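A protein chain is absent from this complex, but the other protein chains hold their places.
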């Protein structure tokens, strides 16, 4: 199911990321998953947090450039080739991946993807019996 | 401890990622963690796999542009503010983060970072009693 | 008009760019325009060259990961606000910019854009009397 991801602009790499984690920590907000898209001198922190709306608000108040994007979370078996099967279902149906981040944990892997078409992606995964994650489950990893 | 990360160039987003996962799956190699650094038309897949040297070889044979980079993995408590403390130790000692990716799981979060200085990063984390992950533990999440 | 742009993967920043320019130079190919999309550890060189097909071939032979993408070149007056007018025509008609690079030169600025829709972009610019550049004129700046 659709899950809110925050994207936060990091003007530099020398402390700005620390500040984001401090602002979120001070507000009692937890980071469930994150990934940095980086340039030589900047970063964009993409993250799933325990309370996205509150996080958006406290980051705005702290003058961060931040926006909310919908992504999709799912779970797949942590065995070689499992993710390939899921991705093939998507690409064969014309849905491609803008970006993704994923971690395995024991028997399963948790995957966050930003597809080219959110609704089509959700339908394909559902039809193919891929275990979609509820937004709240992803917020509370 | 230093862990081998693979970086794989994805010339397009329409199937190239699927091919990587198929090549790795066919070789019995598992994906422990991954993150895509994306442009409008390309992606760079950064990943931790169960057998990085073998993965490098099979991807090269399949004509992917791939390289190996050292990163550092550590574990921190999955509570708000915990990551901020670790990052502050690093930035106060002049070590900054080029990029990172992380997922929480129950009581802990697993974090992969590419710092500006690998040796200094390892020493600071060790001095501050942050739980560094052995490379093999990260390869086998 | 549609112009061929080369995109070349630079696995590192310590000499790989130099190698590209040497391979092109040895083949007598000139660089008309270029821009690097960079990560912490990689780059993607996007460039317009005097002979894109030959450049593709010699770079492939030198084992570079390279692909060809269509872009659009146009000329606009080198006065404040001129580019804003062109971009507004595009965005008001639902065409957005994936990326662009541009240099002014005396009375005009030469602009290379990668729009979300190449055909629509070409039609809008043409309707609005923006001076589109012939591919050959861009190859031979």
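Couple of notes before you dig in:
Each chain gets a letter, A, B and C, in the order it is written, and its residues are counted from 1.
One rule holds in what follows: contacts are C-beta pairs under 8 Å (C-beta built on N, C-alpha and C of every residue); 3 or more make two chains touch, one makes a residue touch a chain.
What you see is a predicted model; the values in this text were computed from it and never measured.
Listed residues C:1, C:31 or C:120: the one in touch with the omitted chain is C:31.
Along chain C, the points of touch with the absent chain fall at residues 13-15, 17-18, 21-22, 24-38, 43, 50, 78-84, 87-88, 90-91, 96-105, 109-110, 116, 141.
As for the chain not pictured, it touches chain B at residues 38-40. Residue positions on chain A in contact with the hidden chain: 7, 9, 11-12, 37, 39-42, 44, 65, 67, 69, 98-99, 114, in rising order.
Heads up, the rule we're going with is that only the chains that are shown with their structure count from here on.
Superposing the C-alpha atoms of chain A onto those of chain C requires a rotation of 180 degrees, given to the nearest 5.
Inter-chain spacing, taken between the CA centroids of chain A and chain C, is 31 Å. Counting only residues that touch two or more partner chains, chain B has 37, 98-99.
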